[in-house]
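Moving on, here comes chain A:
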Amino acid sequence: MTRSPYSSSVSRRQFLALSAGAATTTALAAAGCSAPGDGVSTAEAAGEPDTSRTLTKIGLDYPFTQLPLYATLVKLSTAAAKQRDVSLLTTSDASSADTQATNLTTWVTQKVPAIVSFPMVFEATEAIAKRALDAGLIWVTYGGSLEHQSADIQFSFLKGGTLLGEAAAKWANEELGGKGKVAFLTDSTIQLGRERTKGMIDAFTKHAPGVDVVAQEQAIDPDTGLSKSRAVLAKHPDLNLILGVTDAAAYGGFKALQQTGRKATDAKTFVGGQDGAAPSLLAIKQGTFYRASAALAPQDIANAVVEVPLAVAAGKAKPSAQVPITLVGHGDTARIDDLLAQNV
Partner candidate 1 sequence: MTTATTAPARRPTPSPRALARGGLSTLRRHPLFVVLALMVLVFQLATGSFLDPGNLRGIATDAATLAIVAVPLALLVISGYLDLSVGSTLALGGLVAGWLAGQQHQSPAVAVLGALAVGATVGAVNGILCCYLGLSAFIVTLGMLTAVRGVAQQLFPLPLSSFGSGFAWLGGSRIAGIDAPVVIAALVLVAGALFLALTPSGRHVFAIGVNREAAYLSGIHIRRTPFALFVVTGVAAALAGAIKASVLDSVVAGTSGAGFELTVLTAVLLGGVALTGGSGSILGVLLGVLFLGCLQNGLTLLSVPTFWQQMAQGTALVAGAALAYFGPRLTR
Partner candidate 2 sequence: MTDPNLRIRGLAKSFGGVRALDGVDLTVPAGQVHALLGHNGAGKSTLIKCLGGAFPPDAGTIEVGGRSHTRLSPRESIAAGVAIIFQTLSVVDSLTVAENIFLGQEWTRYATVHRRAQEELAAGLLERVAASCSPRDRVGELPMGQRQLVEIAKALSRSASVLVLDEPTAALSGAESDALAERVEDLRTQGLAIVYVTHLLAEVERLADAVTVLRDGRVAHHSRVAGHTRRELVEAIVGRPEPLPHGLPAGASATEQTAASASADAVPRAPRLTVHGFRGPGFGPVEIEVAEGEIVGLYGLIGSGRTRILETLFGRRRASGGTVRVGERAVTAARPSDALAAGIALVPADRRRQGLFPLLSAQDNALLPTIRPLARRGVRALFAERRVFDTLSRAVGLRPARPRLSAAAFSGGNQQKLVLGRWINEARRVDVLLLDEPTQGVDVGARQEIYEVVSSLASQRGTAVLFASSDPEEVVALAHRCLIVSQGRITGELSGAQLTEAALLSAVHEAYGTTTMYSEGAA
């Protein structure tokens, strides 16, 4: 784990900066993302005397309102909640940790009976979660776990990255004989991004050590993905792989490759991302060199958002949920169609 994942071509200065970054990532990952599904933290909740509360309201606090997943998640969760006769409240945090804290505090003050929150900064949310529990509310942590919580909904962001990194490494070994050039589009601004980045880079460099890492550039949106990939391609026109921390960024890389004259079905090129975003899924389905996406099924998440608080309210023993992440590639047509159908 602590081995530097970067190839020997990286300069000493960069190495220092990057390994410092990697150390930070490791520390944060350890702090913020405990082993999933152990259920220890929910034991107290399960042991509470009030074991059969009926929930009428669930508050879903998903801060990244600019992401397409937000709209999908709200839609699917609302539908899932309606089936269980629960109404769903949502926040509009606009990716601002301060706004998120304000909105959550409002909910706690107003005693929204169950809160499902994806904390932008886990450490900063601990106090609010404690106040929610003290007020007798249900607190479900989304995307990680807190000390004070009723239950959590876990994803392994690290695993999503790992799945993509392994698949790309396998492809590189088979199609390129273990040689070639790879560029990573990374994110080091939020915890989720750092975990995904780490999983992706560690897995790839472990399984395909012969492939040169020529770039690691911050990019989470298609615009930035495009312009960064273009710059990398100007220096390395023979680039083989672009792996993205998001599908959106990878899609920008996909377009950059095409614009430098690469055929959409080029056999020596691999682009992969994470999220299961619609444009990327379509590109995979069409058999292009966009070959893989580590995808979460929005319906699975939506179900967990409703079922986990209900399970806590009903006093179930292990209310927490682990949402599966799978890698979608060429040939997974049925799965792609299923995912696309959820994105409505």
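Keep this in mind: a contact is a pair of C-beta atoms (placed from the backbone, for glycine too) under 8 Å apart; a residue touches a chain by one contact, two chains touch by 3 or more; residues count from 1.
The candidates came about this way: all candidates are chains of the complex that A comes from, given by their letters.
None of the values given here were measured: they were computed from a predicted structure.
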| item | value |
| --- | --- |
| Options 1 or 2 - which one, within this complex, touches chain A | 1 |
| Touch list for chain A against partner candidate 1, complex | 14, 17-18, 21, 65-68, 70-72, 75, 186, 188-189, 214-218, 220-223, 226-228, 230-235, 237, 248, 251-252, 255, 259-260, 277-279, 282-283, 343-344 |
